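The other protein chains are all here in position, but one chain of the complex has been omitted.
Chain naming follows the written order as A and B, and within any one chain the residues start at number 1.
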Amino acid sequence: MKNKYSIFSIIKNAFSYNENWQRAWRDPEPKKEYDAIIIGGGGHGLATAFYLAKKHNMTNIAVVEKGWIGGGNTGRNTTIIRSNYLWDASAGLYDHALKIWEGLSQELNYNVMFSQRGVMNLAHNLQDVRDLKRRTHANRLNGIDAVWLNTEEVKKFCPIINTSPDIRYPVLGGTLQRRAGTARHDAVAWGYARGADAMGVDIIQNCEVKGIKRNGDSVEGVETTKGFIKTKKIGVVAAGHSSVIANMVDLKLPLESKPLQALVSEPVKPIIDTVVMSNAVHAYVSQSDKGELVIGAGTDAYVSYTQRGSHDVVEGTLKAILELYPIFSRMKMLRQWGGIVDICPDASPIISKTHIKGLYFNCGWGTGGFKATPGSGDLFAHTIANDEPHKLNADFNINRFVSGDLVDEHGAAAVAH
Amino acid sequence: MTRNLRTANSKFIDQTSRISFKFDGKKLYGFKGDTLASALLANNIHLVGRSFKYHRPRGIMACGSEEPNAIVQVGNDASMTEPNTRATEIELYEGLEASSQNCWPSVNFDIGAINNFFSPLIPAAFYYKTFMWPSNFWKLYEYFIRKSAGLGKSPTEPDKDIYDHRYLHCDVLIVGGGISGIIAAKIAAKNNLNTVLIDDKNILGGTTLFQENECFKVNNSYSNEWLKNEIENLKSLENLTIKTRTSLAAYHSYNYLLARENLTDHLDINEKKDKIRQRLWKIRAKKVIIATGAMERPLIFNNNDRPGVILSSSIKKYIDYYGVKCGQKVSLFTNNDSAYETAISLNNSGVNVNSVVDIRDKANSLIVKQAEKLGIKIHWKSSVVNTSGYKKINSIEIMKLSDDGTTVFGKKIKEECDCLGISGGWTPRVHLFTQSGGKLKFRDEDNVFLPDKSGLDQISIGSCNGDFELDQIIKNSVRLTKKIFKN
Partner (left out) sequence: MFLINCPYCGERDQSEFSAGGEAHIVRPKQPTELSDDQWAEFLFMRKNIKGVQFERWNHAHGCRKWFNMVRDTSNDKIYAVYKMGEKPPTK
């Protein structure tokens, strides 16, 4: 049993010089066989394992991670969480996640610092205004909170934005989802890992999947850097590396993997307490609890697995940031990095069975899957346990690219995030 | 200014031109050539900030870009203020105003310091373990957490300064104008290659500039004299461009690099007007030579973070370069020879060196013998185990180390001091190399990471490549530079 984190556990441990804290999760060697194996120890993979154990009683399972947990896009993202997507299917999916976020710290007994300080999307031209208003209406029909703000209201909500009419992309208004916000990305991976581990899930780090063994139409196990592990069910949650794993079984996915960049400034005292995004100029900014400005840039237009990205992309973003927030000109950037995102042609994810029995894919989250982490894990666990999708992810199967039932969310997926 | 903290023989300070500046609202004086850090030290101000979480007092610890503590807010104009600036990198100018950060109401009396008292209750990662009850209270908790986080303050009005960017293409880019970079620049430029040499300081020369001791000689002259001469000779090389006050900020693939040149930050407040403040150089170089040197490591012991605990080589730079005494009664703690250079410099400038605490059994190098000859006391095979003094160190405790070096024993010796120099050896600055995608290897003898494999047309030379002895640095810099031009 895991010791519970509470104010009392903190006081108790203070008396023993904080030397007796229990390990948050074990570091086991892989067993010979599991009932299911999750490939990828990011937020989505760990959440999948957590809900498989918690809701479907599958505790003889393992998460195999080639590096360290949360070291992929989970640890590299800008943590924006919102559910104001256009189509009904997406609204269902993302709002399901948002509802879990609202009680996640308590569910995990781990503070993921989910902070509902609102996300605002700016409109800079007439078409932006029309698109965003349409989306606001669609959101409301789906019971998702969304409001339209005019320029003065935007300025009032976030006073540091430059709303002067003579800038290159003047602010003509914006939408606001107040229930939206941010969370602490690492804590999400760690909290799910700790919770899953407590129920018996093996989390195996430094273990890369190198091949998938098949017998005819079904899977038999995975070849890893720690040897062969037998299993009948494999859930792949490898984000930018999904195609690499699909190629192991000659499966082609509708994905392209591209570097997406973000950067943070040095920490300063609170200056912006909401999240502001802008499609037209392709930039967004928020401020972390530590004080850093968190800024998201765009993707490079080519496939690359290098986790770095080009300078001109970041430069373009910072130009836009400085036009909207000229007060940030003297701030210094502290870190800049890239993550490899798996982009689907319709900017919506895939949570799906495949034609190979026992092989499931959860991918295509591209630039915006962090917000869906709890919901994605929950629905993927359901899909794996029942060999059948939940009604909330039925529309997100791979076959939509054959049938043509795409869920085009390019507008709401917005500036890459 | 406290007169007796300046020595008369500061080589790089113009003691005839006095500059006035303000720190935390108080008017102080320094000289042309000072950094904010050296001027503060000359005014006997060590306490300049508070730590991020526990609000422990923080003093100046280093002398350059490696400074972790002395991070200040420059200016208080709503549009021109700049947060999180290293005092060790700010060149003093007439009218400079700076203030300490992350403290309230003042750096001397900081309410947040109560966190230090409660520190056992806020261990690493405590946020994740608490603030979950009642569940809808996080908003409130977060408000206070956010307020106490962050260091400096963002400007609140648009920047009035002008900035610029330019492209630069060259055959060879040399990063770092210390001894190895200067050797490489000479070879490259003489090879008819279009060469650019950049350094983030306002003058070239690096660490060797302070090395004036008969233990370190090149062609029969002191290494610093020899180097000054070499720098003088660089000026006649036509295809060499030298850029000082220019820091390399990014190393992308295909030898694409970004550098920031500071054009006006060092000028007097009324000379800055209408000039371009900074320029971003976008550099594409056929070959890159990294010569960024090494930085001194601190040592680990209880309360090693008090104001007045300073890297030993920095103490030496402050005394030799700026003519500033970091203390009047200095103790030194080391695991290598470098601290003895500091001891000798201090001694030569009339500063009282209490003792050198050395974890080694004994050392017989020339420099150690020199120190012994000067009568400097050495505690061999001993360790500093604790320090005291809240806002400034006032004493240290020394104990003997066991034979295997893993424990201490015997009586604690208490030694009064107002400054402790520490030297834990040297760490090559491999940051640029790794940022370019290079992989490192580990050298067991002295526990350092060194550049290993890289996919780019580049080399590392000098101390950033693990050479620490003068003759080695010169020999290998020449050899490696010549080699990279062959292919």
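Operating definition for what follows: a residue touches a chain if its C-beta (ideal position, glycine included) is under 8 Å from a C-beta of that chain, and two chains touch if they have at least 3 such contacts.
Bear in mind that the values here come from a model prediction, so they are computed numbers and not experimental data.
> Which residue, A:I11, A:A301 or A:L334, contacts the hidden chain when the whole complex is considered?
Of these options, the touching residue for the absent chain is A:A301.
> Using the touch definition up top, pick the residue from A:S243, A:S352 or A:S376 that touches the left-out chain.
Here the residue in touch with the unshown chain is A:S243.
> Pick from A:G200, A:G227 or A:P345: which residue touches the chain that isn't shown?
Once the missing chain is taken into account, the touching residue is A:P345.
> Taking the entire complex into account, which one of B:R284, B:R297 or B:K391 touches the absent chain?
The single option touching the absent chain is B:R284.
> Which of A:G75, A:G174, A:P254 or A:G377 touches the chain that is not shown?
A:P254
> Since one chain has been left out of the picture, which residues of chain B touch it in the full complex?
Contact residues on chain B toward the absent chain are 252-254, 256, 284, 437, 455.
> Over the whole complex, note the residues of chain A touching the chain we left out.
Looking at chain A, the ones touching the missing chain are residues 241, 243-244, 247, 252-257, 300-306, 310-312, 345, 401-404.
Just so we're on the same page, only the chains that are shown with their structure count from here on.
> Using mean CA coordinates as chain centres, what's the gap between chain A and chain B in Å?
39
> Please output the residues of chain B touching chain A within their complex, sorted ascending.
52, 79-84, 120-121, 123, 126-133, 135, 138-139, 142, 145-147, 149-159, 161, 163, 250, 252-253, 256, 258, 282, 437
> Per the contact definition, I'd like the list of chain A residues that touch chain B in the complex.
Listed in rising order, the residues of chain A that touch chain B are 5-7, 9-11, 13-15, 17-18, 21, 103, 105-106, 109-116, 160, 162, 184, 187, 190-191, 266-271, 273, 287, 289-291, 306, 308, 310-311, 326-332, 336.
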